[in-house]
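After the structure tokens below, expect a handful of questions from me.
The complex is shown incomplete by one protein chain, all other protein chains being positioned as in the whole.
Right, chain A next:
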Amino acid sequence: MAIFEFLTPMFVFLIFAGTLVGIIFGAIPGMTATMAVAVCLPLTYSLGLDNGLALLLGLYVGGISGGLVPAILLGIPGTPSSITTTFDGYPMAQRGEGEKALRIGIVASLIGGLVSLAALFFFAPALAEFAIKFSYVEKFLIIFFALTVMAALSEDMLLGIFSGFLGIFISLIGVYDVTDGGNGQYRLIPPGTEYWLESGFSLLPVLIGLFGLATILEGAEAGMPKGQSLKDIEVGAHSRFSWSVFKGQVANLLRSSGIGTFVGILPGVGGSAASILSYTATKTSSKNPDSFGKGNPAGIMASEAGNNGLTGGALVPLLSLGIPGDSTTALLIGAFTLQGIQVGPLFIGNNPMTWDSMIFAMLIANIFMFGIMYFAIRWLAMVVAVPKHILFPVILMMCVIGAYTINYGIMFDVWTLLIFGIFGWLMVKLRLEVAPFIIGFILGPSAEIYFVKSLESFGTLSIFFTKSWIAMLLWVLILGSVIGSALLARRKSRERAAGTSG
């Protein structure tokens, strides 16, 4: 059997370890799935692609799921994607139904994960098949579309677009690479820094800086707020969990998983949007919406099925178009680059075994996630109280190792980590958006090649509009996302104005 070529004990163990560590990262407020993947990336060098991905996918699934533990027990979301879990989970815990609430969340997470995995399995190859026919023109427009969607969903569209273009700009620093058809000339390098910036900033130190170091700096700025002591945590053993709570909730679970998956497929839109949208949809379609926010189990189900639905969805654009669906999958691009594999429309066809192994890894990770969280719920509750002064210094050290070993020992990569750590902290202060910046940074060099080569071959800008019906459709989508976002922003500001006057 072919699957036993990757399905080794080591493979299964790495998924288990990844899922467990991911859950722990997710369960500690202030630490996210993205951070878990960033910190563990250097471990994947010597593991090989299949095993390395097994670890990282475990971390991803575990990290997204772990956030529900503090969300329910303390009312503090462990990760941004579990914000809506607090709305109904915490009131339940206060009523002494903590364990019941946790188990509801865990089951919903599993369902969300499996539904989105099915979507990934069927949808990604089809999309890739379609995308193989794309020429440089369509590829360029796809990237442009990804950036506008992300910017459109940003808090402030203008700042979102600006962040995306800033990412592209910074990615262009260095040489115009000959291997991609460039002319080998330097550009945007400040005089005197050619030695360090010849090939620009490396992707992984930038990512680790933005997601690892910047988070720690934010924590330090806030004075490393003390964690909860074990005494504050009330699991509530008296509440009995029974499967009957899911009766009549199948529609809710499927809808929320579907919304989560769809949000995941949209490039660069993170888990918080997935859970907020599915929570709102469930609340508005409920017969008694007033019971939400007061401990209605359906709210936990919607939120958790939604954010776990993200996991499979976010991998769809990554594996079919080479565009990451969220910030964690952006880090996975780094893992592929480390192994010298390019993700894009050809990926699944050229690497059928890696594709199979990823699907299996996701499936096994979801099962482990369920097993670990369902049966070890009491120990997990304690993880919430792990002191940050022990964890953060070690994470900081892991960030440094990651940056240093990425190109086999270049100290400038470590300084890149620091530069982008501080930059990431500044971005939050300046209300710039990290997700569009990252996507711009990752896709910038490809966008350049697609754009310039299209002009070289066709000699006219009109080719971007007239190349094919796909190009025209993409323009419709691009305009649609910009106009839609502008209308939404206008409605929001009008509501705000009405709120202040009334």
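Brief remarks follow.
Please note the rule applied: a residue touches a chain if its C-beta (ideal position, glycine included) is under 8 Å from a C-beta of that chain, and two chains touch if they have at least 3 such contacts; residues count from 1.
By our rule, contacts and distances are computed from a predicted model.
The chain that is not shown carries the UniProt protein name "Tripartite tricarboxylate transporter TctB family protein", picked from "Arylsulfatase", "Tripartite tricarboxylate transporter TctB family protein", "Cysteine-rich domain-containing protein" or "L-serine deaminase".
For the chain missing from the display, the contacting residue among A:Val414, A:Ile438 or A:Ala471 is A:Val414, taking the whole complex into account. Only one of A:Thr179, A:Ser244, A:Thr284 or A:Ser462 touches the chain withheld from this view, namely A:Ser462. Of the candidate positions A:Leu73, A:Val137 or A:Ile161, contact with the unshown chain belongs to A:Ile161. The missing chain, though absent from the display, is touched by one residue of A:Met353, A:Met397, A:Leu473 or A:Leu488; that residue is A:Met397.
On the side of chain A, touch with the chain left out of the figure occurs at residues 42, 45-46, 158-159, 161-162, 165-166, 168-169, 172, 176, 182-188, 216-217, 220-224, 226, 387-390, 392-394, 396-398, 400-401, 404-405, 408-409, 411, 414-415, 418, 422, 429, 431, 444, 447-448, 451-452, 455-456, 459-462.
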